[in-house]
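Only one protein chain is missing; all other protein chains are in place.
Chain naming follows the written order as A and B, and within any one chain the residues start at number 1.
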Amino acid sequence: MSKRTAISHIRTFNFRLIYKLLGSLLMWLSAAMILPCAVSLVCHDGSQFELSISMLLMLAAGLFLHNIAGRGAAYELHEKESFWLTSLMWLLIPLLGAMPFVLSGSVNNFVDALFESVSGFTTTGSSILTNLDEVPRGVIVWRSMTQWVGGLGLIMFIIAMQRRLHVGGTHLYGAEFSGTIQRKLNPHMTTSVSLMWRVYIAMTIGLLAILLLTGNGFLNAFCITMSAVSSGGFLPSSAGLSDFSTLSLGVLTVFMLFSGINIALLYKLFTGHFADMWHDEELRLYLILFICGASAIAVSMYSACITLPSAIGRACFHVASTISTCGLVLPADTSMPTWPLLAAIITLLFIVLGASAGSTGGGLKLKRVMILFRYVQNYLLSMVHPRAVAKVKIDGRVISNEYINKVFAFVFLYMAFAAGGTLLLTDSGQPLASSICLALANLSNLGPTPLIHIADPTFCYTALPTLSKCGLIVLMLAGRIEIFALIAIFSPAYWKR
Amino acid sequence: MHTLSRPSKLSALLHPIGLPLMGEGLLMVVCNIVGLLKGDAWEPSLLLCACALTALGWSLNRFVPKGDMSTDRRLPYLLVTLLWLVVALFGTIPFLTTGCIRSLPDALFESMSGFTSTGATVVNDVEQLPATILLWRSATQWVGGFGIILIVLAVVPTLGINKYSLYTAEASGADAAKSTNTTRDAVRHTLSVYLLLTFFFITALRLSGLHWWEAINLTFTNISSGGFSTHNDGLSSLPHASQWLLGAAMLLSGINFTLMYDIGRLRFRNIKNKLEQLRYYIAMSACCILLTVITLHFHDGETWPTALRLGTLQGISFISTTGSLLTDTEQWWMPLLIVLMTLTLCGGMAGSTAGGLKTMRIVILLRNVRNLLRGRLHPHAVSPIRLNGHPVAPHLITNVMVIFFVYAFVMVAAACLLLLMGVPAKETIGATIGCLTGYGPGLGSCGGLGNYASMCGGAKLLLAFVMLMGRLECLTILLLFIPRFWTRR
Partner (left out) sequence: MKIIIAGDGEVGFYLAKSLSELNHEITVVDPHDELLKKLESETDLLTITGDSTSPKTLAEANVDNCDLFLSVLHDESINLVTCILAKKLKARKTVARISNAELLQPKHREMFRDLGVDEMVCPERIAAKEITNLLSNTVATEFFDFSGGLLTMYLIRLEEGSEVISRSVKDLLATYSTMHARIVAVLRDSETIIPHSEFTFQVGDLAYIISKPNQLDAIKKLAGKRDVKIRNAMIAGGGRIGRYAAQTLEDNMHITLVDADHTRCEELTELLNHTLVINGDATDIEMLKDEGLLNNDAFIAVTNSSETNVLTCLHARKLGIKRTIALVENTGFINISQNIGIDTIINKKLITASYIARFIVKGDAVSSKWLSGTNAELIEFLVGRRSAATRHSIKDLHLPDGATIGGIIRGNETILPSRDTQLQENDRVVVFTLPKVMDRVGRLFD
């Protein structure tokens, strides 16, 4: 690349690189679609043709963007362009990812397909499909895989694959993860991201192997693995988890819990730095919340007439699924007519709090909540000691005021989105309580939760009016890319060059 | 804690409470005397208690030495909290002695709702109440409404230096100290505006065809953005002229009283500093009104005149956190109610009798968020938030964000507790917002013309506490829950 082109690209908006990166991502995704196609062929579910078409379409789009629109792109990526890329990607990829659903005829209209696809890529797991057993297996596999790809984040995929990005990678990382303030695992952004991918892949393979060993069928085990490690929550069949053994469920609980932990910390676990893990305040809070929540729910379930061991098991599974915003639901919980009130309230709180920062989970993130509570406590004390100088410290490191301000703003936006979503849902005739639950569950990328069924046992997303579905799509996206990037697209300043 | 037990500090807390208690006792007597004119009987037990209360207040004022407030920074916060608690607690006397409300939680709820000018009620049939009690309810709101301004003007300055922002009485570069010379002046001015408005509206309401009795009661409850009514159906059965007058009273109750004084005295130089807030308050009211009117006409099918009247007045009632009802809002379209409840959270101007987060905070909050979003696109831009043309101090922005978060936290915590006490979800959300903002009515059975009577005692106590939290803007009370507040100095 000559020096002249480099300079000219700094001055203008580097669309070409955006196209090129998008194109490469699409090509990778189309490559990933080989697996659903293969499954489809093996199972003879009759969707192989449609899946192949989607794959080819995706490949064509990718090739076009990468080789024609993005020809000769300079590898210079700045902050504003990173935003563009992030937002464009999160709009475009789910759009193309919806193709298999539409083409195979598993869903009737496009909004439904988009809903399903967004729900997958954002690892939410809310599903529009009512009878899973009639859906072709290939489509089901694709649906599970979207979660896995979205789990670590589409941006992370690009950063890991495009080693030529250098600083651009850091900008991209910042554009998608506005909330993380952790040290990189390695001086190179690309290397640290690939380390995270390795952890993620190791977890996936681990869980898959264990599930296979404990006697589950491959397809079932594969799909559930994809849902659990990415904190997604799609189920492969209407039988759901009912044919899973207690052992498998226990393993799932542990892996769901893992999926809510900061991946950088999991890396430390794999490399044997246990002390570093334990010194992490966020992780400690995460575990304490899990234990307290699980025991409280176990007690309240026990008093609602189940045996103690099953109450403990179910409570652990439920809390792990909720706090990591995974959203796998035990069949026993969905059909339970009277869920204890305390359990419901705790679940709702956990949905809002969410998982650790830097994990695949959603929600407000525990680190943010910790920062805010400490800050408010400092603030209250400063009312009595106006000259006191106090800083918020997490893990012994000082959090800057600028960052805290951002956290406050994030909480505000989160609540604003939740309120907006609630409004849209009440408009569709949902009762207030279940509107709130639905809005929060989708904003936090949790997806399915027994809470939804308390107010309305027969609830399913298919029945919602189109407007509400679109609202939920926005909520899921907002929750996944942590709102800032999404809002940026809608702010006028964004469109000014 | 051991340091607080020092006699000088205790007396610094007890001495100032004396005068308000004395006033409260006397107010009870006055209410009963006025009630006599309306055909009530003497209430010996009420009068006895009132006299005892007056005596208690007098002796606190007379015999407890004047303590030194400046020795301990915690004292002003403790005093403010204690004052509202004690006054509200003794405010239950008329309800309990006359037997109108029999249980203590109910009476405390009603009394707290009065003194915090919230307007939530547990009384099923208001029209059955004796005149003494009706007047007492209205009077508590009138006193409470002014009380909060008094605290902002007189107590907050004693908290010293840059923590002026506690109640954000006066934000932006130019503060109250510039428009009035002393605290005493500020209190005098505000009081004169408050009294003038009260007299004006009483007379105007009388002229619009109401009886003196109703004119006084309704003025008391609406000018303080309270919202108690003397009728079971709120304001809906009043003549339209009176309704519009009360709407004006509600709108004014959400405006900064010092600003009104300055406008009255044509001191336009001072006005400039608060004009932006006023503009936003008016703009938000207009939004509220427009939204309500349009929805009422197009969705609920009201005729234009009705929609215009109900929408305007009820919209004002929401945004000024008054809570007077012109119709049974519970019948309205749910999404509209949600929007209106959210707007209630925004509340009126700082330095008014209205509750909520206050207009200025909302403006700063939104600008801060906008700035941050912009900052992500232009990482190196320096763009301070401006209000009235002055850059807003960083500590003020912090204050706004903290109060917002604390509000949200209190709301969530209260809602969880209410749910656990068995209150249904819809009522929980409505009641929490209604009580925290000082609007009053909630949603569901406690919304619209309904009331809080059906809730359990615990829920009522909790909500009374939430009202207090909302009135004192959460921070003061939350401070008392921090262990370090008690353990260190």
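FYI, a residue touches a chain if its C-beta (ideal position, glycine included) is under 8 Å from a C-beta of that chain, and two chains touch if they have at least 3 such contacts.
Being a predicted model, the structure only gives us computed values, none of them experimental.
Colleague: Just name the one of A:I34, A:A60 or A:V398 that touches the chain not displayed here.
Modeller: Final answer for the missing-chain contact: A:V398.
Colleague: Considering the whole complex, not just the chains shown, which residues of chain A touch the missing one?
Modeller: Touch with the absent chain occurs at residues 381, 385, 387-391, 393, 398.
Colleague: Could I get the residues of chain B that touch the absent chain, sorted low to high?
Modeller: Residues of chain B in contact with the hidden chain: 3, 70-73, 160, 487-489.
In the analysis below, only the chains that are shown with their structure count from here on.
Colleague: With touch defined as at the start, can you tell me which chain B residues reach chain A in the complex?
Modeller: 73-74, 77, 159-163, 166, 334-335, 338-339, 342, 365, 368-370, 372-374, 376-379, 394, 397-399, 401-402, 404-406, 408-409, 412, 416, 419-420, 422, 424-426, 429, 443, 475, 478-479, 482, 484-485
Colleague: Tell me, which parts of chain A touch chain B in their complex?
Modeller: 79-80, 83, 178, 341-342, 344-345, 349, 352, 372, 375-377, 379-387, 401, 405-406, 408-409, 411-413, 415, 419, 422-423, 426-427, 431-433, 436, 455, 484, 487-488, 491, 493-494
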